[in-house]
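Starting off with a structure, shown below.
The complex appears here without one of its protein chains, the remainder shown in place.
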Amino acid sequence: MHVTSSKPLSGNPGVALTDPAWVRWSLVGVSIAVISLFLILPLATVLIEALSKGWQAYASSLTLPDTLAAMRLTLLTAAITVPLTTVFGVSAAWAIARFDFRGKSLLTTLIDLPFSVSPVIAGLIYVLIFGAKGWFGPWLSEHDIKVIFAVPGIVLATLFVTFPFVARELIPLMQEIGHEEEEAALSLGASGWQTFFKVTLPNIKWGLLYGVLLCNARAMGEFGAVSVVSGHIRGLTNTLPLHVEVSYNEYDFVGAFASASVLASLAVLTLIFKTLLEWKQSQDRKA
Amino acid sequence: MSIQLSNITKQFGAFKALDNIHLDIPEGELVALLGPSGCGKTTLLRIIAGLEQADQGQVFLKGDNVTEQPVKNRQIGFVFQHYALFRHMTVFDNIAFGLRVKPRKQRPAETVIKQKVHDLLQLVQLDWLHDRFPDQLSGGQRQRIALARALAVEPSVLLLDEPFGALDASVRKDLRLWLRHLHHELNVTSIFVTHDQEEAMEVASQIVVLNHGKIEQKGTPSEIYDQPHSDFVSRFIGQTNVFKIEDHAHEWLKHTGIIIDEPQGIVAHVRPHNISVEKPSDPAKAPVTLRDWQHLGSLIRLELQRDDQTASPTTIYAEMPNEQFKALALNKGDRVAMRIKHAHWFN
Partner (left out) sequence: MPGFRPALGFTLLYLALIVLIPLSAMLLKSLQLTADQFWNILTSKRVLASFEISFGAALLAAGIAAVLGFIIAWTLVRYPFPGKKLFDALIDLPFALPTAVAGIVLATLYEPRGWIGQWLGEVFGLKVAYQPLGIVVALIFIGLPFVVRTIEPVLQEFDSAMEEAAASLGANRWQAFSKVIVPNILPAAITGFALAFARGVGEYGSVIFIAGNMPYVSEVVPLLIITKLEQYDYAGATAIGMTMLVLSFVLLLIINSLQWWVRRRSGQL
């Protein structure tokens, strides 16, 4: 890095860069206060509230049939959306990072589009198409197919909100790696698929896992979009985040926070894996 | 004395970057701090500037003890290795920066600043670039702007960290001479850091050779070249053949003229131009074989192979003018006579 080259050893900022102690300590103080107040305290609150009536109440609220059904639905949604988003992400990255074509930058912009759309709108658009008064509504009810207020609607809304997650990790990564290694494999007689599995995939695996991890966290945790299309039918169309809402609104705080604690541990696990993956990636880059 | 360092010591963890440095630099000199990477030369420059704090010792600028003064009070001009031009400012604003951050009472009027910046731009011959941003300049241009920026505050000393390090070879040559001439014109005491001995020889009026945090030698370029005080300086400045004086090789060395009477040390350093090569009267008795030669412009470098392969060096380099070499009409593989005209002895 050219930044530190003027210094004999890194980690020794020159005296000209040292801020007065009172500045350092007050800024560190502000940072720690904000992080504690906004991030650590909420995490702790989830646990404290969930256990406020003891372990027994906590365990029993987690094993209620409705809670279990919500967990199953959340897992099912993730099991469908994550692979689809991953396949899409890989193929989009392959097309964008490996080829030049007209409209490439437009395509890249469109892939990011769902990020700037409110999750509520993500739900709304599917209601407009598949809802009772939507375009296909009458036809769907004639054939007795339920999309809105049913699992397919939840999956569709989740597909929309997780849409860019894998692609936007892979595109810059594959552009940075370049295509020389793949061309070398092809010149040695490997087929397209062999090249992908033996050369491309090993190179992008950590970035891919990173995208999948974030995609999964969003798929399991999505609330707004799913809330619009689910109909909140207990035991049938409530995902775990929706179950948190329903329990909370019914003043079942232990139940709400018990389910929330499951989601919060999922978030913490995601953060741990994310940190590990970032470390792995930086190790790979150093090597 | 313009710059005086006494007893400067600096440690980074377990690594001793500078060990008890004493140095006096008279007014108006252009000094090169020369040494291999990691020898402490940049650290020493940064300590003079006040960008780094020494663990021990004192820094005097124009007789004032500035050891405890922060960089902004030291009245120095510093040119950074990668220039550190402010990317978000035009060339003009970069040069004006030092004048505009002065306390209100000392700050010149904007018209004065404008005049001064344009004078400096003319000095570095880049007035036409005043409204460009640093990213739009070539390396050589950035270098000159960085110099103009440092000069704007009328520093009492000018410090340059590897000023030519990041430039292309051709630009570097031009800028070296330019810097030397500029120094003649301005006569500001200047120190620059370099690892390139050629650069130091060409630009500086005084050279300070540093190694392992210590000063090996200080002197004019010709003193450093002709009278190296140590084995290290002799090796570091220019090319040299190193002869180790071993018992069984005495005869050979006497024969080629290194040892006249008795050895004066355990190694002898011989510059290539201090070796003369001739056609032997009796090829069978000639001590070396001509293996190959290279053109170095006006000089030819000859690669000579020693018969006695157990002694060092087995390959000896000699230099002679082009014309002289042509006159000898030598071929590869010829046995030739060599004579050592002068050697430096070290223990």
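Annotations
Letters A and B name the chains as they come in the text, with residue numbers starting at 1 for each one.
Keep this in mind: a contact is a pair of C-beta atoms (placed from the backbone, for glycine too) under 8 Å apart; a residue touches a chain by one contact, two chains touch by 3 or more.
Please read all numbers here as calculations on a predicted model, not as lab measurements.
Across B:Ile21, B:Leu44, B:Ile76 or B:Ile224, the residue that sits in touch with the chain not pictured is B:Ile76.
Listed here are the subunit B residues that touch the chain not shown: 49, 51, 70-73, 76-78, 80-82, 84-90, 97-98, 101-102, 133-136, 149-150, 152-153. For subunit A, the residues touching the chain absent from view are 2-3, 6, 13-14, 16-17, 19-20, 24, 27-28, 30-32, 34-35, 37-43, 45-46, 49, 84, 87-88, 91-92, 94-96, 98-99, 101, 107, 110-111, 113-114, 116-121, 124-129, 131-135, 156, 159-160, 163, 179, 182-183, 186, 191-192, 195-196, 214, 217, 220-224, 227-228, 240-242, 244-245, 248, 253, 256-257, 260, 263-264, 266-268, 270-272, 274-275.
In the analysis below, only the chains that are shown with their structure count from here on.
As a whole-number value, the distance joining the C-alpha centres of subunit A and subunit B reads 56 Å.
Touching subunit A in their complex are the following residues of subunit B: 12-13, 15, 17, 38, 40, 42-43, 46, 50-53, 70-72, 80-82, 161. Contact residues on subunit A toward subunit B in their complex (touch as defined above): 2, 5-6, 8-9, 12, 14-16.
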